[in-house]
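What follows is an incomplete set of chains from the complex, kept in their original frame.
The first chain written gets the first letter, and so on, giving A, B and C; residue counts start at 1 in each chain.
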């Protein structure tokens, strides 16, 4: 992400913004008078906006070498429409700084992807059982075999962790939280819980199609089978014919199948061992912490959200930090 | 608990058991032929059994100084009835060892009550905000003011932590888990979350009437107001007219009112700050870990529970530990 | 309300309307060509409409002393858009009749506010118990202490009684209905039920922020605590240290906490005394009678509503009054 330019979200109404941006979508339209205009979606690495561009067409832009995933130098004017900001494209051309790539403009987790991946592998290695072929090795083998997709896939269409690396970030925080609570609930099997945390959503690499710029959409496999089944069969297939302790492999498969908690929320089986239930709560906790973190980015302390949040089922409040001393 | 006697749960069918026990209930009955007999509930500090005593009455026992909460020397014979053990009283008399008290026979948490209480206070002290009157001080004041009840109250009628000290044990593990996850979710307000974990069920000291031997029953207040409201008004009352930061006191009250998560599960408000939602999941996690721990005491590795567990909504499985090496 | 002008709802398509109105909101917009225009919300005391005003801006209007809550002389033209009326502002200036105020343009209940308030107080006085400090005195003290807000607050964001004085009107009719059914269900405690009816929604004075012109929006307190808890603690606080019969105060608090009937609908406790359950049904009855009354204002006899009504879960029908004589 480029930090030496003003963010799109910070653009003032009435001002003009000039900076490199990524074109992530182009949508041609015709107005009532038959004139063609174009809506372009532009990303700065933190958020995206849709800007209108008059008297042009998708073909025009194509001719000027501007298409989906082109990095551009843009000049935008910022107006207001029904209480929200409205962007108009004043100028748009392929970026002069040729060193800029798509990666500079997509939203990423706050922790570096490699750092997170390596830390997951380290933690799995550390909890490894004493067997010749502990299931943490199985978990590592699975991650290594799908490393590329595991590191970049989104974790959702919307709702939470819906961006490039979202799956990795979600898994990473859960592995760490899993490790932390095993210190309190000492009867939990730490190796099993960490493997479950690392792999629980691995099926999402096939459930979603994550675009280069981080947008996710459902695949046919996602709709026909779901990530619980696909994750479970991945574990089943990669453990087949190996020396892993069978009982522990079965438990890991059960954890993947049951991590949604109840049938009502899509679990294939209800959690029948404590590690499976703990995994379910850690999953929920991380997803909802992410929703709060996302939402707070556009709220001030002391403010109430304008709407109920889907997934949290309430308006949320951001606590004031400059607290008074008057008692209540 | 007395550890130098055989446990009630370990008594073999066909054997005779002779040891001191606590009489926690006496129930007189009349059989079809008009003969009076008595069922006595006996506790050994780990569980309780009901034993039949023929040719006697409550008045007879009373005359022999045996009544509710009397420690007795008992001789029991163990038969089988419909696949379960059935106990018959062969002999019953006030215990000769006068040093034994009720406390020696009631079920207690696996951690010492004082140790847990002191650790909660220590942790609250450690996270204390820099204000003159941080809310962790408020939390400590509340606990100190109701220390006796907080330390002995049960946390439920049935389901989980339903024994003497259950509330303390439940709160203790949640405070520790809260502290642990704050290391992962660093935007959480640690002081607030620990205060919430310590106090979230404080209203249960009035919602239940916990007997000397640990059995809980609903009070009228419990039914009319519930522990969420009673806990919240306790915080409100004890903070009134003091110098605590108002915003933080309000957040603490919100956490108590919302810790059941949704209206459907009895929340007065839905969690609208991340600390409230984290508290909700920690509460659920601890309650269900306790259910598994309780259930596993009567299950062998590799075994499936006979019935679906209320609260877990499934039969549960206890993992085998002697795992084979055949892959799956 | 001004009754000597045509109502907004009665304006014919194609006609011009000229009358004083209240500006309750101003919303500036920019069209595709960069031209600024303004949408103004105008109220006549019965309903409100949004009218478009071209070639102007919020700053222009401000310069002409027209802002939120200004009374104006307006000339509007009425066109049709997608089957509905569409209003365009032809002329807008501060009202020449300086005696007109905001109050002349806001929707009010069909009964005078003072009349309703006084009748509630009278009825509470009349059912007063024989104690030195009956709870009806407590109810009166609470109302007197918050009279201003109680008389003007809305009773909802939308759905029912969502206008200035809506809370008072809702409470007023419930007190009267409560009194009426006590004649049938003679075992009900009339004083308790009337106090409950008068105070059940008192917490809404803090749950909503009702604007001068009657629009309600949620407060942070409303989201964090809800009106049930805030009403109950108000009763608790104002009865503290007084001579009121404790048992009856507790019952009143229980009624406020339980008047939503079940947890699913937000009740803090389920109604555990008949007065609490009767209060719940009276609340529902009044809310839904209000929905029908509102809806029927825009329906003719023999007509079916165009849509299912939220809150009634069905299309509603308005009965014909000129009934035929043909049997069925």
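FYI, contacts are C-beta pairs under 8 Å (C-beta built on N, C-alpha and C of every residue); 3 or more make two chains touch, one makes a residue touch a chain.
The structure presented is a predicted model; accordingly, all values stated were derived computationally and were not measured.
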Inset, instruction - May I ask how many copies the whole complex comprises, since the file places only 3 of them? - result: 6
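Basically, only the chains that are shown with their structure count from here on.
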Inset, instruction - Could you label the chain A-chain C interface same or different, taking same to mean over half of its residue numbers are used by both chains? - result: different
Inset, instruction - Could you tell me the distance, in whole angstrom, between the mean C-alpha positions of chain A and chain B? - result: 40
Legend entry - Whole-Å gap separating chain B and chain C, where each centre is the average of the chain's CA atoms: 47
Legend entry - Contacts with 2+ other chains: residues of chain B: 236, 250-251, 269, 272
Inset, instruction - State the interface residues of chain B toward chain C in the complex, per the touch definition above. - result: 221, 223-226, 228-229, 232-233, 236, 250-251, 253-254, 257, 263-266, 268-269, 272
Inset, instruction - Note which residues of chain A are touching chain B in the complex, please. - result: 131-133, 173, 176-177, 180-181, 183-185, 187-189, 236, 239-251, 262, 269-274, 277-278, 281, 284-285, 288-289, 292-293, 312-320, 323-328
Inset, instruction - Write out the stretch or stretches of chain A touching chain C in their complex. - result: 31, 52, 54, 79-83, 86, 88, 302, 304, 314-315, 317
